[in-house]
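Some chains omitted; the rest stay in position.
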């Protein structure tokens, strides 16, 4: 369970009855746009193209509570997504054969062998579907205050997109990215990226990449110093998304190559508003928003499930073994992880905003 | 406040009465090694060399509670560190002149102008002294289970140290790093690094860098899927440390350049123990420890306080202004941030370990 003003509580296993989420602390009286929610679900859903797994899931959330006559009630909103197209037999061998790069072995150790191993069980990326659902609701609430979130694929393996120009971000750009299968700023890179994914697929292998996310419209003064900093909040949630191995804000690791005088960012007045001439700190200083766009990037590791033969151990035989994973896999999950990253950005920022009101100096 | 089984609650301002921390959930009966605690405090303390600020603080923690006849009592342990060598007058101008790259402006916005602006107030890096204190206690508790933590400076500006060879880490190496002013694996880089810092200092400027941290001796099966993953826990704490702008685990962002088949890491038996042939996942899969060393790196931005003239705004005059920050500054805080990163690693892992017992498969 996560959160202070908005709390989310996730449940489910990949091949169990359902996955779902219970969200508390939502304001009452929010008119939910179910079409928008379903579109968001589809952005993450599998089976859309040859770039991702052929498992087909409608991923239609069933709202069980907290929703009445078209509006949120303010009481806990729980939604579930039934699991349907499960080929559990594909996973029979995996009870004892630990898939490298997966949580199979750590799951056995954590739960003393009682975890549901089918399809990764509770560790499955499928658990991010309810996160996208929650994110879609949070996005609608944020949009009422003109706060919008967008993301693009910064890189797939060695193929790099351009970087967000944070002085020229707009909801139009985000809407354009939102409807692309491979959301890119520089569309000319699409063919190369697609090829990188399909090449890996052909080899029974996989690739990873980097997602860049931006949040616009947040006033200055949101967040807390130290433990509830904006960075702590977003990083906490981002590392709850399977396959994320790094996060950086603003220039991030590249900021360590600059002098302080280059990195700081001069302040100036634009009318009554105070802004910074550069935004290398990614819209956050001292853990608190500056009013500039919030920018962060997440590293997504290559999908752990690959068709290629791998070396591993067999727990029941207590010896080494080779493994060819059957089943349907994503040669690349970066494009499917992207709406999840947007979702956690929405959830995290709504939680912070509900706690701290915008102030004027 | 942070934590579930171990909770920490931080307080204080740079130029106020004291900074301090209240720690709850500590086990009773831990014999505290006060010498070790003081050594840890000294590693972070200012005034030790020409690489850091000349502000001199003894940083001797005064334990107010939870400690009796040499042992922890198990009740909340609060310690304070009095502020002594404060030159508050140096900061008089800063009430209205916002230092670029600092939390001055965001602090005003967050607290509606009532924050203590002297020396950064509550946002000061001085608040990390109590974190080091808490970390020193957690380290002692972890050491009883042979869990040790070490770190080195991976880079300062463009000068790169070697990378941890995670198949050859030892407490001896960590002890060696611990007693160095610039903890490096490749000692031949020390001169270059020192020069990079002093060059910046000469210009009234500052530099940043990357810290690499490793945790040894953690059994497999610690952590939780999703919101209390090891990565979420450590990242949350790391971004509570001022100046951290990025974190990555294992290969991190570079992992996105590999194929899945390269990244995964084959499993094998070493006697009864299951290990991975590579540790690109940094000792964590599905948010849970694998039993391999935990490896992460933090990006530390160049110190925001510089002597060079900068452009900013004057809040009382509501117009733009130039600023030369008086006072004593660190041309580089990477070496002082390093024991803080070790400390948060100790705090975070102890919190997780207390919740989840090691299992055998």
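For reference, chains read A and B in written order, and residue numbers begin at 1 within each chain.
Assume a residue touches a chain if its C-beta (ideal position, glycine included) is under 8 Å from a C-beta of that chain, and two chains touch if they have at least 3 such contacts.
The shown structure was predicted, so the numbers you read here are calculated from the model rather than taken from an experiment.
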Taking the 2 displayed chains as part of a homomeric complex, how many copies does that complex include in this file? 4
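Rule of thumb we're sticking to: only the chains that are shown with their structure count from here on.
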Whole-Å gap separating chain A and chain B, where each centre is the average of the chain's CA atoms: 26
Which positions of chain A touch chain B when the two form their complex? 1-2, 10, 98, 100-103, 105-113, 122-123, 127, 155, 157-158, 200, 203, 205-210, 219-227, 229, 231-233, 235-240, 242, 244-253, 255-269, 274, 276-277, 281-282, 284-291, 299-306, 308, 310-313, 315, 318-320, 356, 359, 361
